[in-house]
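Left out: one protein chain. Kept in place: all the others.
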Amino acid sequence: MINFSYTIWIPLLPFLMFILLGLAGHKLKPKLSGLLGTGGLGIITVLSYITAFKYFFTSEKVDGAYQKITALNFTWLQFTDKLHIDLGVLLDPISVMMLVVISTVSFMVHIYSLGYMKDEKGFERFFAFLSLFSFSMLGLVLATNIFQMYIFWELVGVSSFLLIGFYYQKPSAVRASKKAFIVTRFADLGFLIGILILSFNTKTFDFITLTNPAGSAIAQGGGIVFLGLSVMTWSMIFVFMGGVGKSAMFPFHIWLPDAMEGPTPVSALIHAATMVVAGVYLVARMFPIYALSAPVALNVVAWVGAFTSLFAAVIACTQTDIKRVLAYSTMSQIGYMMLALGVAGYGGHEGLGYMASMFHLFTHAMFKALLFLGAGAIIHAVHSNYMTEMGGLRKYLPVTHITFLIACLTIAGIPPLSGFFSKDEILAAAFHSNKLLFAIEYAVAGLTAFYMFRLYFSIFWGKDTQYHHTPQEAPATMTVPLIILAVGSVFSGIIPFNKLVTSDGKILESEIELMIAIPSVLIGLLGIGVAYIMYRKESAIPDRLAATFKYGYKWAYNKFYIDELYLFVTKKIIFRYISDPVAWFDRHIVDGTMNTIASVTQNFSFRIRAFQSGQLQKYAFVFITGAIMLAILFIYLWK
Amino acid sequence: MSPGTFLIMRHELLLIAAALSVLIAEIFWNPEKKKSISLFSIILFGVVTIIGFLPSPAGALFGGMYISSGARLLMKNILNIGVLLVFIQSVTWLKKEENVEKISEYFLLLISTVVGMNFMISAGHFLIFYIGIELATIPIAALAAYDRYRNKSAEAGIKLILSSALSSGILLYGLSMIYGTTGTLYFTEVTKLFGNNNLQILGFIFFFAGMAFKISIVPFHLWTADVYEGSPVNITSYLSVISKGAAVFILIIILFTVFPVIIATWQKTIFVTSILTMTIANLFAIRQQNLKRFLAFSSISQAGYILLGIIGGNQLGMASVIYYILVYIFSNLGAFGVVTAISNATGKENIDDYNGLYQTNPKLSLIMTLALFSLAGIPPVAGFFGKFFLFTAAAQKGYYLLVLIAVLNTIISLFYYLLVVKAMFIIKSENPIKKFRSDFPTRFALGICVAGIVITGFASIIFEAIRNLSFGV
Amino acid sequence: MNSGIPVQYFLILATVMFFTGIYGFLTRRNLITILMSVELILNSVNINFLAFNRYLYPHKLEGMFFSLFIIAVAASEAAVVIAIIINIYRRFTTINVEDVNEMKF
Partner (left out) sequence: MDILSLFIVIPVLTITAIIFLKDAHQVRLVSAFGMGLQLLMAASLVFLYLAARHAGNSDEMLFVKDYLWFKSLNIHYAVGVDGISVAMITLTSLVVFAGIFASWEVEFLRKEFFVSLILLATGVFGFFISIDLFTMFLFYELAVIPMYLLIGIWGTGPKEYSAMKLTLMLMGGSALILVGLLGIYFNSSPGGSQLTFNILEISKVVIPLPAQRIFFPLTFVGFGVLGALFPFHTWSPDGHASAPTAVSMLHAGVLMKLGGYGAFRVAIFLMPEAAHELSWIFIILTSISVIYGAFGAIAQKDLKYINAYSSVSHCGLVLFAVLMMNQTAMNGAIIQMISHGLMTALFFALIGMLYGRTHTRMINEMGGLMKVIPFLSVCYVIAGLASLGLPGLSGFVAEMTIFVGAFQHPELFYRIVTILAVSSIVITAVYILRVVAILLLGPTTNEHFEHLTDAKWFEKISAITLIGSVAAIGLAPFWLSTMIGTSLHPIIEKILALNPF
């Protein structure tokens, strides 16, 4: 047994960094604090790679399956003797895989930010928040039990809130951060309820116990039935709700595009590569339960994923803000992963989708981070987010251009780039389980290629825009990460995921199925071709198209008015029709009653003053009547 | 019987001696030094009070017409303390020009009322009781009209004397019924012969009405406010504390010893009247502006709470009532002491005259607050303990509803007590009462009151002592 | 040694006197008259006592003595009342009870 206890430092280091920068940051020199943060991340990256190597290649398997290793675990908060929140480190294929992804991308982003955020106000604050995020994200993936996951789940939420709102004097940024936090918070409510139901049935939070295929949690099947569905299904659906929120699946996707208000490195790290895939990770984490005792919930996952991917892809075709396009493409790609999980089964060849999803998560992290960082470089050079204001940039930003192109090809699924392999696995999985889902994904593949190259062409080719000052290629601190990530997204396709990361830890035999691969490549190329025709040179085709499909275009351009719907619900329903009435009711009815009691007393005391008339004889009269009344009362009535 | 047995009625004898000596002093005193009569009589009364505390034999005289027992002696002593405080408080007021002539009358009359009360408390026969009660009332009426040149004073006098005459008439009518049905007026005999026939209950009700008048229980209370407002402050405090206390004592004695047979009836009576008293009095008190009138209504509501102790008809009840009277003497005299001091210094008696008092006279306003809190039953002052024991006594017999009503009433009373506190502490005033320093007697009396308010509660020994004494009445 | 008049007559007389007194107390406006009606009430009580004593319990004299004391007390009471009434007259220049209400409510 290898000793993994050092892994505690992987989450702990960024935390200490956060404390240090948070408390003393404003005293240090900005540059120093930036370097500190980056250095910390560097160490973590090294540690993660070591861990990955040791885990995958030196830890012994039991009958060919990777084991879940609890590196260390201590009780943080005791609820009952069975239920207690532990903090610890759980190593298994997916968590180790996530370690690599997070540390790599995060490290790249840190380096990139050194250049990108230079001479920004609050430089040290930025790195403090980044460290906080890294801490939370690492803690999330290493969680040994679902409640630890929830804790860090909340923490990534808040760090994303802080980072989106980094430019806290910009109202739009503030609004976006608020939106992101509240929407995800609402989703997390579902997650929490799911946990409650789950723990009530299984009396444990621990992942290993929960996800053990032979364990009681699964063996007891669905548990009792409530409103037609087994309780286990309910809990899994609720848990998935949390995933939907974090991963910006429909209908909780609305926060992600606005989240682009944050600094671009943040978008690359949090809203493309790591945090938004937490939902996928969550489902993968609970996968045995989904697959074995809550298939209905798994179906929900599949359909939500499929719908989102299509929905987002359509919108992406119409947006003009680079980062928003990328945001929607992120949503659609994550939809892919969800779908892949949804169509997967536990163990054997059934598990193809699971493996594919993890595979795509990995590659997507690379190329999407690359895309965002590239976009960042572009924005940095042009000082604009809108591709309508760009064009012909290829001659000014060579490095960015090449890396961006690579990324686009990867996401379009052109062999032999990594995207091809992962997407192909997903399509295969979908094909074997449900043809309709496969069709959707197939279409989405085309759309993806189209909108990515729409983006690419109109930025780097298209019309030769005149810039009032010629754009400069970004400094090395920014280009180096681009290159590294480009390399990553080219070659990460050859990693044998089927041997490493599978649903049951065993090796999964899968080979490229040409009769799926070839069409997918073709439709990718088709998409590129269309984009080439429409955007290589500036042409009237797009506008004409937009004119012909006026309404469709308008709806897609306005993101199908989902935001407006939410706005209506929150502003109108919650504020106007609940809170204000409640406040009114409280002031006027509840409080009013109390005041009424008081005033009635006063009033009454005013009315009865006539008794005290000051007339001796009236007093005497009252006296006599009183006496006689008492006499009558006690002699005749109440004896 | 040997003259030694007269020691049994030592209190009364001493008081009579004191009264007479004040009279004689008045005759032979040097007219220039009239003022010092008050000092003389206070010392005299102080001596009497102290002697009163010496252990004395219990027993009966005149074939049971006069009874003396531990409890009754205790009551007398408590009253003496109160009277002494009133005397000390009134020194400043008596120094005034228009009063100097009448100093000795003041003391003479008051001491004779005390004599009356003592006889009343020691009564073993309705005759003694009647003489005592009249002796305790009529001079007060004279004193209520003491300020010859104030209309209100005269009005107070006439209202008091006439309504008390009426009430004693009705009381006597009740007594005559009782006499007619039992053929005797000895407490012990009456108890034996008392049945449950309507005439007797009628008699009892009339008797109760007469007592209720003295304790000012609704609906027999209406004279109270006017008389309290009209009479000089010291007489008001005397009325509100001493007379009321004495009446409560004798009422409880008679209820417990003479009418145990019809306990069911008088418990119902008290149940009804106490609820009426507390509620009505509080409702009236809310609106009062004149402090004396205000305190009048507050003292009526206090009577309502006291009835809660009586209703139990148990030893705890008796103890708690006596204890409460003691606490009440200190608290009310504290409040009245402040009112006296201020009205002597400035002649102001309205609540809004007190606005911003704390800025100018912090000590007085603190004492006032303490006293009012004690009346409202706020810890840690004695009033809290007093009320708690009263309620406990009622609850012991299961009158939880009554207790609930009572505590809810204490909230109303807290409201108007807080109005005074608010006036003194919170409301700003452009012309507050000027800063003044009250003379020694006032400060001395107030000091005693504060000490009483603070100590009586914590020192459980006092309550325990009272309780141990209050078996045999 | 029973004279012809039965006790009830006395009691009825007393009751009538009593309520006459109360009526007078409640209705007369003149303070002196009110005082007189008080005296009526007290005397009705006296008659009660005497009658009870004489008819029901002739061998003890409690009633007699009680009524003696009542008379005495009533006399002193009257003295005080009249003194106060004089004072009232000085202050208010009237002895109409309705005018004597400076203090109310």
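Assorted remarks:
Chains here go by letter, A, B and C, matching the order in which they are written, and residues are numbered from 1 within each.
By definition in this document, contacts are C-beta pairs under 8 Å (C-beta built on N, C-alpha and C of every residue); 3 or more make two chains touch, one makes a residue touch a chain.
The shown structure was predicted, so the numbers you read here are calculated from the model rather than taken from an experiment.
Among the displayed chains, contact with the absent chain in the complete complex occurs for A, B.
From the options A:Lys178, A:Arg394 or A:Lys499, the residue with contact to the unseen chain in the full assembly is A:Lys178. Among the residues B:Thr410, B:Thr442 or B:Thr456, only B:Thr410 touches the chain that is left out of the figure. Contact with the undisplayed chain is limited, among A:Phe79, A:Tyr386, A:Phe491 or A:Phe604, to A:Phe79.
Across the interface with the omitted chain, chain B contributes residues 316, 319, 373, 378-380, 384, 388-389, 391-392, 395-396, 400, 403-404, 407-408, 410-411, 414-415, 418, 421-422, 425-427, 460, 463-464, 467.
In the full complex, chain A contacts the hidden chain through residues 75-80, 83, 85, 147, 150-152, 154-155, 158, 165, 168-171, 174-175, 178, 181-182, 185-186, 189, 192-193, 196-197, 199-200, 574-575, 578-580, 582-583, 586, 590-591, 593-594, 598.
Quick note on the criterion: only the chains that are shown with their structure count from here on.
Looking at B-C alongside A-C, one finds more C-beta pairs in contact between the chains of B-C. In terms of their C-alpha centroids, the spacing between chain A and chain C amounts to 98 Å.
Shown for chain C are the residues in touch with two or more other chains, namely 22, 25, 34, 100-105. Each of the following residues of chain A touches two or more other chains: 609, 612, 614, 616, 620, 624. By the touch criterion stated above, chain A contacts chain C in their complex at residues 609, 612-617, 620-621, 624. Interface of chain B with chain A (complex): residues 158-159, 162-163, 166-167, 170, 198, 201-202, 205-206, 208-209, 213, 218-220, 222-223, 225-226, 265, 268-269, 272-273, 280, 283-284, 286-287, 412. For chain A in complex with chain B, the touching residues are 601-602, 604-606, 608-609, 611-612, 614, 616, 618-620, 622-627, 630-631, 633-635, 638-639.
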